[in-house]
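One structure below.
Missing here is one protein chain; the remaining ones are kept as they sit in the complex.
And then chain A:
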Amino acid sequence: MTAGTAPSLTQSIAPVDAGAHVTAVGWLKDTAAFGLGDGGVLLARNGETHRVEAHPDAGVLAAACDGERFLTGGDDGRVAVTGADGSTRTLAETKGAWIDALAVSGGGAFAYGAGRRVTARDDKGREKVLEVPSTARGLAFAPKGYRLAVSHYNGATLWFPNVEARPEVLEWKGSHLDVTWSPDGRFVVTSMQENALHGWRLVPDKGHMRMSGYPSKTRSFSWSHDGKWLATSGAEAAIVWPFESKDGPMGKAPRECGVRPAKVSRVAFHPNAYVLAVGYEDGCILLIRLGDASELLVRHAVKDSGISAMAWDRAGRRLAFGCEDGQAGILTLP
């Protein structure tokens, strides 16, 4: 089935005019927060919007959300935190260095990267700094414990900020972009400059996993709620890798969902069902059920309105999305 014939949910979208490139989306309970390229954070709830100047005269480059706080990193060198009540304040500040990597952990800790320096601040406000060999491109907290994965040129570094031990280095030649940690903590996966993913099995051994064949870079990952599948962008379909076995996806073919003549730019797994939201560079969004590959159309293709951000709310009833041209919207499942 193609987008042209898929049953449609387009009537269930409440459009949001974000007004600038949407860099990231997060949910603060029932409020959707859109981080914008013009430095604003737009809060949307029950059809009403409220704009917060989180980074005046700057732009939001990265964002992370834990359900309570929407953290944004800007090209003004600041990390700001915005709440559902519209309050915003500066959490950290560097001298001019862009903040384009951010991670937040469930326990209230966060980390940000500015060039080679990675700063982690725990829930008690204790700050630790790690210098990595080249620019920290991606950050991800382990699902349990206070441990951070940092991706950079020639590999990734695993770091316990509050432990004196030397960080563990996972080597693999090449430039690693974003990093993600599997929900069970067994795998670390990075996307790479050369159109591939690389993964490391942390237990029982340090095996490598190489996942290639993408026509372009992967800039969006999403784990299924149970950690058995990893959905990725970068091809003319969402590429979904099986991780249920202890070896990860090695020797197994990935699923290809939502094949269309446009590249997938964002993916977002439903928080408690095998349903994947797939956003494309041409502005289209599909919902795909993994079990039978059935598709539902959420948004038609819109010229110059590529999907740049997507997030489900915690219950999985609503999907917020944002686009390059400042259009955005919230889908409420019927």
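As a working rule, contacts are C-beta pairs under 8 Å (C-beta built on N, C-alpha and C of every residue); 3 or more make two chains touch, one makes a residue touch a chain; residues count from 1.
Going forward, contacts and distances are computed from a predicted model.
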Hidden chain of the complex, named as in its UniProt record, picked from "N-methylglutamate synthase subunit B", "GTP-binding protein", "Cytochrome ubiquinol oxidase subunit I" or "L-lactate dehydrogenase complex protein LldE": "GTP-binding protein"
Touch criterion as defined above, residue of A:His50, A:Arg126, A:Lys173 or A:His208 at the omitted chain: A:Lys173
Candidates A:Ser12, A:Thr135 or A:Asn162 - the one touching the absent chain: A:Thr135
Among A:Leu42, A:Val60, A:Val150 or A:Ala328, the residue in touch with the chain that has been omitted: A:Val60
For chain A, the residues touching the chain missing from this view: 21, 23, 37-38, 59-61, 75, 96-98, 100, 115, 134-135, 137, 153, 173-175, 192-194, 216-217, 324
